[in-house]
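Removed from the display is one protein chain of the complex; every other protein chain stays in position.
For reference, chains read A and B in written order, and residue numbers begin at 1 within each chain.
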Amino acid sequence: MNRPLHLDPDRFFPLDDRARGLARALFAEVEHLPIISPHGHTDPAWFATDAAFTDATSLLVQPDHYLLRMLYSQGVPLEALGITPSDGDPDPAAPREIWRLFAAHYRLFRGTPSRAWLDHTFVTIFDLKVRLEPETADHYFDAIGEALTRREFRPRALFERFGLEVLATTDGALDPLGSHRAIAASGWPGRVIPTFRPDDVTDPDREDFAINVERLGDIAGESTATWRGYLRALAARRATFRSLGATATDHGPPSARTADLGTTDAKALFDRVRSGAATAAETDLFRGQMLTEMARMSIDDGMVMQLHPGSWRNHNQTLFARFGRDKGADIPRTTTYVDALKPLLDALGNSSALRLILFTLDESAYARELAPLAGHYPALRLGPPWWFHDSVEGMMRYRRQTTETAGFYNTVGFNDDTRAFFSIPARHDLARRVDCAYLAELVTGGRLEVDEAGELAADLARGLAKEAYRL
Amino acid sequence: MNRPLHLDPDRFFPLDDRARGLARALFAEVEHLPIISPHGHTDPAWFATDAAFTDATSLLVQPDHYLLRMLYSQGVPLEALGITPSDGDPDPAAPREIWRLFAAHYRLFRGTPSRAWLDHTFVTIFDLKVRLEPETADHYFDAIGEALTRREFRPRALFERFGLEVLATTDGALDPLGSHRAIAASGWPGRVIPTFRPDDVTDPDREDFAINVERLGDIAGESTATWRGYLRALAARRATFRSLGATATDHGPPSARTADLGTTDAKALFDRVRSGAATAAETDLFRGQMLTEMARMSIDDGMVMQLHPGSWRNHNQTLFARFGRDKGADIPRTTTYVDALKPLLDALGNSSALRLILFTLDESAYARELAPLAGHYPALRLGPPWWFHDSVEGMMRYRRQTTETAGFYNTVGFNDDTRAFFSIPARHDLARRVDCAYLAELVTGGRLEVDEAGELAADLARGLAKEAYRL
Partner (left out) sequence: MNRPLHLDPDRFFPLDDRARGLARALFAEVEHLPIISPHGHTDPAWFATDAAFTDATSLLVQPDHYLLRMLYSQGVPLEALGITPSDGDPDPAAPREIWRLFAAHYRLFRGTPSRAWLDHTFVTIFDLKVRLEPETADHYFDAIGEALTRREFRPRALFERFGLEVLATTDGALDPLGSHRAIAASGWPGRVIPTFRPDDVTDPDREDFAINVERLGDIAGESTATWRGYLRALAARRATFRSLGATATDHGPPSARTADLGTTDAKALFDRVRSGAATAAETDLFRGQMLTEMARMSIDDGMVMQLHPGSWRNHNQTLFARFGRDKGADIPRTTTYVDALKPLLDALGNSSALRLILFTLDESAYARELAPLAGHYPALRLGPPWWFHDSVEGMMRYRRQTTETAGFYNTVGFNDDTRAFFSIPARHDLARRVDCAYLAELVTGGRLEVDEAGELAADLARGLAKEAYRL
């Protein structure tokens, strides 16, 4: 049918004309501000090697768990998308066939942010003029494939074209950070920085925890057979990350539970978990203790701490066994903060030297717990809407449910939080538009002056992220 | 005062003119589509006997727990509404007196869906021209009473007038389905089908559980003294329902908790609950086990499974003791799914042959749990907003909180879920309008193309229900 593809220039703005006009004006002032991406999952190797991406399928479909989950939910087997099961042969499906299958199911994404991000990518990066549907699948596949062969579609060129001022990756505690070193050594001026994510050495429920802790010692040149040595090794790794530009750490435990044991108890607990004999209650306590330890180190070394709790990773055990992590089977759970964070806050919550940014997948906590906490404790800030809530409605709910209690200045701007590099401009475009829409509604509703809205639009688009992440 | 009664032709549409015009255009295309009613509580005897209804009070007030609850909350005794207490004489209140009492309190329903449904019924079915208030109570009572004597107000005539393509009732596992058999035998072409609701034989907390299980065996010609016989008896009843047109089962446990025990444990548990010696934990476990058993049978026989958890039935024990069930005293509770459904999902969640439709009274689960689950597991779909949330605001919250993660195609269209037969057109009218309003907002906000909205409007009004319930 070859129906035209276009991006509504007023997309995501309020419906009301007065508010819409104002949102448009506010957005015009921030649309082209540089992008701060303080939290995400892009691969630093892209920028180290600057190698070309190969095709639409491996670039846009296969690594995107938002797409995999939706297709799978409607009966598309992962094998048909070229995801190889551990018990199976590599799937022979050609990238072009997979892309056609994706195009045939593209209507599933109607009304979702994936659709908005992809269409933005298609129009603004690949200059596509018709909608993705079965009839245009080959045209898309060819056009994208052709574009990717060109120099200006290489990672570094796109980094600049996207207006990225800084891009943070997320890296395990044991990561040698070779790509980050290579980028630094290359002379390329793009600012790509690591983020310290130590879950693999702080979560005793990981299968490879004991090995990881041992490797941590080896890498850091400390004996991790003792609690003190383990802490020293972590501090050493943090210092290494910091030397490569990191300004933040990130933590993804199943809950926000924290603890603050005395040294004797902490030491004994460490011995238990290291021995592999710990109960479930003990491993949970250990994770909680490590959050407080990390917060202490944050005060020492100035790293901003991010907490992303509440996802039940790999909820679908059959799928996990066959295909591994990050296939769209992580499901949020009820998450509370007021009780869970108390030990950490009792110890460190009054310190402005600590900056702990809280995220949630449980929106019921926004107005009930998170805004009141962030609106009181100097150490706390609220991260932007996360994951499933990184969407037009999700962002509006976030602003409506947090601003009146926490204000704007206890929030930290936008995180794109993506491994989909090509979607970064789309995500920031969407976030900036929704924030301008919200501000325009406040002004039109007599709740904010227009000059304040202009100042806030710039803060939300760039200033707050820069300040909050100490960039 | 005899103030005019009218239905705003733009009711429930967005306020913004552009979006409103678009909603109007979308609705015009779906307004007259046939009605699929895949889940509800109408009485099949109405269609078997086609007897006339008698008066406004017994038709519209006394069976409607939405009305009873609100009147009772404001101090109207149920006796004054002609509801007979078990410890009392039948109330002498005449239907006309009760109707007057209802009219005197009609203002209580301002802003509620009951008001919208009733006004729609008054205008479109009874052609009433003035509002219901004390001064017009007798006029209403007389006009409705007169209409009900006419042929075109008999159940079958209305079934056709309402444009019902299919109407599912809800029937206990022990129900002989006599009315359904009579309808089938009558030659009347209306499609009225049963739904298998086995709670009375799967919930050991029912007072009559042991007797019910025994009767189940008698009806099915199996010995239910054994676990195997009990399962065979259930399968047999399902087959009977299916032979009379049923395509679905329905389950209303207090929570969504599921279990998947081995046969030995299941058998032992069955013996415990049948003996009446089971603890509360064991009866709860048994209900959970039976959900998984029912899901297995669904894969075998193709019946769609509906789960309506989380209502505390008969919360008001004094009222329950005096007046029995369904008097408006069922209250929702916190309900979680991610943990509760895991045993069933581990066993069967990856099967597209299972279709399990999830409902909730706890809206905090929409975005946090239900949309992520339905947006991943092939077996899961999301039922429409249920009960207290079957309303303009409730429907908008549902769409806003589920669409961005689960999309539209993991939802199943509308359920009227009513025992109030005369309200069925009103409820579908409201649901179609709200869906068109939501779609119009997406289009006006640059989030959907207008041709897609048209296709979706038809899917939400009819297509998805037909497909999801395998009708």
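To be clear about the criterion, contacts are C-beta pairs under 8 Å (C-beta built on N, C-alpha and C of every residue); 3 or more make two chains touch, one makes a residue touch a chain.
These numbers come from a predicted model, not from an experiment.
Undergrad: Determine which one of B:Val192, B:Val392 or B:Leu471 touches the chain that has been left out.
TA: Residue touching the absent chain, from the options given: B:Val392.
Undergrad: Going by the contact rule already stated, which one of B:Gly288, B:Gly328 or B:Gly407 would touch the omitted chain in the full complex?
TA: B:Gly328
Undergrad: Using the definition of touch stated at the top, determine which of A:Ser73, A:Thr136, A:Gln306 or A:Ser364 touches the missing chain.
TA: For the chain that is not drawn, the touching residue is A:Ser364.
Undergrad: For review purposes, identify every residue of subunit B that touches the missing chain, sorted by number.
TA: So the residues of subunit B touching the unseen chain are 3, 7-13, 15-16, 69-70, 72-75, 107-113, 116, 131, 312, 315-319, 328-334, 361-364, 388-389, 391-394, 397.
Undergrad: By the contact criterion defined above, which parts of subunit A meet the unshown chain? Give residue numbers in ascending order.
TA: 14, 16, 18-19, 336, 338-339, 342, 345-346, 349-350, 352, 364, 367-369, 371-378, 380, 400-401, 403-410, 441-442, 444-449, 451-452, 456
Just so we're on the same page, only the chains that are shown with their structure count from here on.
Undergrad: Where the centres are mean C-alpha positions, what is the separation of subunit A from subunit B, in Å?
TA: Computed value for the inter-centroid distance: 40 Å.
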